[in-house]
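I have placed the structure first, in the form of structure tokens, so that the comments after it can refer back to it.
One protein chain omitted, others in place.
Chain naming follows the written order as A, B and C, and within any one chain the residues start at number 1.
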Amino acid sequence: MSDIRIDAAFDSGNIEVLSVNGATATLAIPKDTHSEFKQWFHFRVAGAAGRELELRITGLEESAYPGGWPDYDACVSEDRDYWGRAPSSYDRDIEGGTLTIRYTPASDIAWFAYFAPYSMERHHDLIAEAAASEGVDHVHLGTTLDGQPLDALEMGDGEYKVWLYARQHPGETQAEWWMEGALEVLTDPADSVGRELRKRCRLHLVPNCNPDGSKRGNLRVNAAGTNLNREWADPTPEKSPEVLAIRNRMDETGVDFAMDVHGDEAIPVAFLAGYEGIPAWTDAHGDRYYRYEAILDRRTPDFQTEFGYTNAAPGKANLAMSTNQVAERFGATAMTLEMPYKDNKANPEPEQGWSPERCKMLARDCLAALLEFLDTAEG
Amino acid sequence: MSDIRIDAAFDSGNIEVLSVNGATATLAIPKDTHSEFKQWFHFRVAGAAGRELELRITGLEESAYPGGWPDYDACVSEDRDYWGRAPSSYDRDIEGGTLTIRYTPASDIAWFAYFAPYSMERHHDLIAEAAASEGVDHVHLGTTLDGQPLDALEMGDGEYKVWLYARQHPGETQAEWWMEGALEVLTDPADSVGRELRKRCRLHLVPNCNPDGSKRGNLRVNAAGTNLNREWADPTPEKSPEVLAIRNRMDETGVDFAMDVHGDEAIPVAFLAGYEGIPAWTDAHGDRYYRYEAILDRRTPDFQTEFGYTNAAPGKANLAMSTNQVAERFGATAMTLEMPYKDNKANPEPEQGWSPERCKMLARDCLAALLEFLDTAEG
Amino acid sequence: MSDIRIDAAFDSGNIEVLSVNGATATLAIPKDTHSEFKQWFHFRVAGAAGRELELRITGLEESAYPGGWPDYDACVSEDRDYWGRAPSSYDRDIEGGTLTIRYTPASDIAWFAYFAPYSMERHHDLIAEAAASEGVDHVHLGTTLDGQPLDALEMGDGEYKVWLYARQHPGETQAEWWMEGALEVLTDPADSVGRELRKRCRLHLVPNCNPDGSKRGNLRVNAAGTNLNREWADPTPEKSPEVLAIRNRMDETGVDFAMDVHGDEAIPVAFLAGYEGIPAWTDAHGDRYYRYEAILDRRTPDFQTEFGYTNAAPGKANLAMSTNQVAERFGATAMTLEMPYKDNKANPEPEQGWSPERCKMLARDCLAALLEFLDTAEG
Partner (left out) sequence: MSDIRIDAAFDSGNIEVLSVNGATATLAIPKDTHSEFKQWFHFRVAGAAGRELELRITGLEESAYPGGWPDYDACVSEDRDYWGRAPSSYDRDIEGGTLTIRYTPASDIAWFAYFAPYSMERHHDLIAEAAASEGVDHVHLGTTLDGQPLDALEMGDGEYKVWLYARQHPGETQAEWWMEGALEVLTDPADSVGRELRKRCRLHLVPNCNPDGSKRGNLRVNAAGTNLNREWADPTPEKSPEVLAIRNRMDETGVDFAMDVHGDEAIPVAFLAGYEGIPAWTDAHGDRYYRYEAILDRRTPDFQTEFGYTNAAPGKANLAMSTNQVAERFGATAMTLEMPYKDNKANPEPEQGWSPERCKMLARDCLAALLEFLDTAEG
């Protein structure tokens, strides 16, 4: 039979084909733009119907997070809508670290990705639909280095200022799926959580903070090779216009509550990270964050507090990171939400693992937790 | 112009036309089968495009719940999918109590109902879809007096026995909308609440306890004129075969947790009623119910505990009612969920009021509250 | 294992259960209301998952069309949306003529019918959607003996008067599926055939001429036991108010072109029947019909002219039948469209046979043929 054909010249496509032999391919992940990071992959396999594909992604010990590969199964779709998992195994000792994906498609075409992709076309569908909803304002925050618009959506008539922003790291597509779920809550007139939040808050959402990295198929950086979540202390028009535009808008609006939405390559569960170690830290300030975290933990099995990052020591917080900067600069209850690429072992979903659907449901829980947090605030 | 035409000979249709003059109609609500209850209405108006309809439903001081009409706006739909509200006003002193509905349809046809209807066709769609889901068993509990099947759905691999049942009172269609929401949670593999509940529980759902009353357009009774929620002490094949079949199945399975889902005509909010006054009452038993109620209250603005029914005095509980019987008979944490026909004033939705969408979301919250209740049970 | 459970107490349900043993059932078809006709069946089987059902429908040599059973496969659905076929065989010598259906459902519930049902709920959805379309008028033609409305839809600004009406015989559900296809053409602003027909014609559609028989699960008659297509010479309010209402409206509007839509139990292809033998017959009049028939034949493989009914001899036409009456009374180009229950052998579809989808597509072809017919009329 003929060799399979592998393509990646599309929105967020990213793979290098080293060799193909029948239904077996040896692959590598190209580096992010002007950067050493590499982890995100997204490609299409043609000529695949009924053949057991063996897709070997090599050189992964040099990837950004080698710890992401053990216990990871690749995402696969034949209809570009439902994303399941293809059994995968990692061997750090073969060809610089090799993830071997095995899968037998029913169709002639199958799509593989590190996580279910969220294209710029879908982004524009999301923005158009939300902008057309009653009471939603679109704000054009600025223009990226590749000339794309940086879109924000604002809504609500309350005093409490909420900022939700996602996908500073473009390969963490979980974050924009989360945004889709959040916008469903906030724009549905029948949703009592959305209705109540719009009464109490002014909400500012940036569904995609890094459109250039998204389209280019990067894991972590923008078109200039900048990791945006290390730019919040001193963003510049040359390296990080996205952060500059967002932070400027925050300066105009103020921030009481902020959630920066991410994916984590290694840890197989959803968790939050706070702002321990900022100069302005007080226990009263920090307790607000811990209280929110506890509420969210109680509300859903898809969130937990056992696993997560190590806290910074007092005074050692990195103010170049968004959560720390926003907590310090605005006194906000700020946090980084991390969702897994893998599945959580306590409550696994064998067919899909962590999935777009679960990202969207976690967004529902995060907003309902926010309402409970506001409801139960001390007087 | 010609007179409008009013019809009700369809699933759950119920109206009597006293007179029609142009776009104005004087109407009355027929009594339930073999019964004095009357409250449910459902009819179609034709010849309506662009005309201000004035629909006067008279004789309502004799209805089952005259307190249901003040502050009530009738439900209306032109596409039979989206149900909005038509401004309505009640005057107890006109023609024995008259609700006047005013509405100007864009289409030639408009449908009016006491609450968004849930037809037996939709019931069968619901049952078919759920029965086709992975891990769901259909149970044919028995046959009604009109020869319809009484359908139950069962799922889950756990020890804890949960019974959810709805629409003993057929005109309380909120209850079957709630079931649709509950089944979405319980049959979606991506839903972590559903997945976790199926692990811990065996769940038994009866989406419609009264198919005959539903098809006939009754508010409260079955084909024999029986109020099923007064039959739980001594159900009979002649008067209440539906209750007999359900209670028998409960006797086979046991019950740890039970929710009987209803609508309340007068009180404009969602609330729970428990089993105070049963012979087997203990504070420990009752506290389980109060704990669940508090969790649900905390989780959603669409549920509250301020308004509701007066508790029965010690030893005075009516064991013919489902919740009391089940709490007494099985020692279960049992409850009656009531949803409004009106809207709650604290968090209103002006276009739709209380709606099918909100019934479904409340079901999601009830199940998530059940998981939290189980998670936080004392050792 | 337990016995399967069979139910039919729903819209258009019709079956008698003689006996059940495990997954095997012996059944019979109840007669139509006040009538000897019997052919339509529609029932639900529960307790079915993974079991090979053997469903034996007996006594069929006494059915209305015994010739309908050889080469016929029963319609089956598990989701009530997609209707496939279950392999069936007919033996005229067993138990008065027995159709044996074999099928192994994946789900616990499966639905069987003579053809894909079209419920009154779906009818009302169809009417509501069409009535809400730009330029469509709903006409309430009258009320049936069971109190249901007889719905017509009218549209178009032209001189040429077109009448399309369906389901005089309620068990010929193909006819209302056809109507759904026709209304899609006629209400879609992007459809150039619909747009052009609305310019040249005034169109009158009666999607269901026999709602009472439809709901009751009859093959051929209404609530009084009347075969409506034998009532067009002298319809009466007592026996055939449906025909009386339609014919009266035709008298008001006039008729240039009429199609009466049916299903045929025995002949496995779609065909037309005309009005040979009416007193007013002229070759010029008849040629209009033959010209339409030839156009339709040329346009689609799902229509043919080889098989069909024998023509009436000159002067022998039955004027109690709609097509003859309308051709005679109005000088209209009139015809009866027959669609099969079986599949056509020349162009079969193995999974579904003749299906709702094909009824709808044939409606598209019939309307496009009408436009071509009008386009190519001689000066």
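General remarks:
Everything below uses one rule, namely that a contact is a pair of C-beta atoms (placed from the backbone, for glycine too) under 8 Å apart; a residue touches a chain by one contact, two chains touch by 3 or more.
Computed from a predicted model, the values in this text were never measured in an experiment.
The missing chain, though absent from the view, touches A, C when the full complex is examined. Interface note: of A:52, A:121, A:157 or A:375, the residue touching the hidden chain in the full complex is A:121. When the full complex is taken into account, the listed residue touching the unshown chain is C:357, out of C:3, C:137, C:154 or C:357. The chain that is not drawn here is touched, among residues A:7, A:54, A:95 or A:184, by A:7.
The hidden chain makes contact, of the residues C:240, C:300 or C:322, with C:300.
Hidden from this view is one chain, which touches chain C at 188-193, 195-196, 298-302, 347, 349, 351-352, 355, 357-358, 361, 368, 371-372, 375-376. Residue-level contact of chain A with the missing chain is found at 5, 7-11, 44, 46-47, 78-80, 106-109, 111, 119-122, 124-125, 127-129, 131-132, 136-138, 140, 143-144, 146-149, 151.
Keep this in mind: only the chains that are shown with their structure count from here on.
Common partners of chain B and chain C, by the touch rule above, are absent. With centres computed as the average of Cα coordinates, no chain lies farther from chain A than C.
Chain geometry summary: the mean Cα position of chain B and that of chain C are 37 Å apart.
Each chain gets one centre point, the mean of its Cα atoms, and the points for chain A and chain B are 40 Å apart.
Measuring from the averaged C-alpha position of chain A to that of chain C gives a distance of 54 Å. Multi-chain contact residues of chain C (touching two or more other chains): none found.
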